[in-house]
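To keep things clear, I will list the structure first and then write my remarks on it.
One protein chain omitted, others in place.
Up next is chain A:
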Amino acid sequence: MDAIIRSRAAYVCRSCTRSLQRQSRRSYSSAPAQPDIYDVVCVGGGPAGLSLLTALRANPVTSHLRMALVEAQDLAKIRSWKLPPDRFSNRCSSLTPSSALFLDQIGAWSHLERDRVQAYQEMQVWDGVTGARIEFDWTPGSAPAAGTTIAYMNENLNLTSGLLSRLGELGGVSMFDNAKVERISHGEETEEMDLREWPVVHLSGGKQLSARLLVGADGANSPVRSFAGIEARGWDYNRHGVVATVELEGEGWGGDHAKIAYQRFLPTGPVAMLPLPGNYSTLVWSTTPSNASLLKSLSPKDFIAMVNAAFRLGPTDLEYMHTQGSGQAEEYSWRLEHTPFDYRAVPQTVMGVQEGTVASFPLKLRHADTYIAERVALIGDAAHTIHPLAGQGLNQGQGDVQSLAKTIEYAVSHGQDIGVTMSLEPYVSERYAANHLLLGVCDKLHKLYSVGSGPLVPLRSMGLSAVNALGPLKTFFMNQAAGNGTKVF
């Protein structure tokens, strides 16, 4: 209706337009404004929300749906995001081959800056207390050709900016950015229609959007989830994830074509070094909040020493170094001389840290009781937040998107109302158990390795518990690589 009046206004004099508007207002005097009706309103333009809209627009069955995106941040900044080739953002995620394949299917993968994406083919994971290695290799007989990609390391901004570029190419989505959701209410009943079950999203600035299906892609503190009255249960780990972009002495022990991801389980939490292009790597170090704030306060020289120590020294050495306000660099070189280790079994030495990239995020586990309510669906971190030790958070979101897009496609092609729980049920049944399993595995891994002593530790060195706990995770990783191990570029 809005659009009709506006398009007429182009041909009609101002005063006539005013009377036209007055007329239309009079006929809906009960409602403050004629509802602006969308089939899909997605709150949150992070990796999950942008992927969903792209998937729906890229599919001819769903492309005619009227869609809107609401995002608090300035999307123009993300769209025009650009860094020189030797600088990397500190928020990186590993994309599994199946996530990459999905992004390729919806036409987004080619919009990523590909020379900023780094594939890796090997994982080295070990117990920081006992030194026992957890082998992520193939069961004999099923070994695929060497060089199979396990995952791709990628900056989150490279992904979101690529998705925005693809969405721009597809067009047709109303973008409301720099717009916070102020409140979500329900629609009204008028003479012609009954929208009392339709969510209405009120934006800062007064705009109102009525949604046949409201998608919560609005992250861990999802306002959409609160609106739907869906409880998210879980706990805080009392750990922070310290991230940083670091420069190593070389491009890795395997060279450019056999990149390795490293993760060492320390009693305070796992520390991971994940390869980026060239000599660069991204660090994810889960540790106590006080250790995290110490790490953030250190000079680059001392920070680098701590990172190198984290992969080489014993837990007691590390514990001591965390009590020092400064001087870790000297402490490290002294202690390193007295610590025997196989230098080729750990990441190459860190030489530098990029300015302004050391940051930390609180870690928690949350799982929503369900992902759907009448005219509401949750995806990504709005539905679940996972410990980052397996690098699965964003990938779970991609799995959600793929499943929800498929569910919506099925509903549209069968004439179902895409907003009702009846249509959305397949999405929950496909994703809930799978996500729950992964949340549980990562949680148990965290707990199993969070102890420095006690009955679990000797078991760990025997590799027994490790193998058992890792069973589903190993299978998961290996299946990801095996099933969809095709290189996307």
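Criterion: contacts are C-beta pairs under 8 Å (C-beta built on N, C-alpha and C of every residue); 3 or more make two chains touch, one makes a residue touch a chain; residues count from 1.
Note that in this section contacts and distances are computed from a predicted model.
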Q. Which of the following names does UniProt give to the chain that is not shown: "DNA-directed RNA polymerase III subunit RPC6", "tRNA(adenine(34)) deaminase", "Glutathione S-transferase theta-1 isoform X1" or "Ubiquinone biosynthesis O-methyltransferase, mitochondrial"?
A. "Ubiquinone biosynthesis O-methyltransferase, mitochondrial"
Q.
Which candidate, A:W81, A:W253, A:F361 or A:Y410, sits in contact with the chain we can't see?
A. A:Y410
Q) For the full complex, which residue in A:C42, A:M175, A:L195 or A:L404 touches the chain that was left out? A) A:L195
Q. Considering the entire assembly, which residues of chain A contact the chain that has been omitted?
A. 37, 64, 192-195, 197-198, 212, 410, 413-417, 420-422
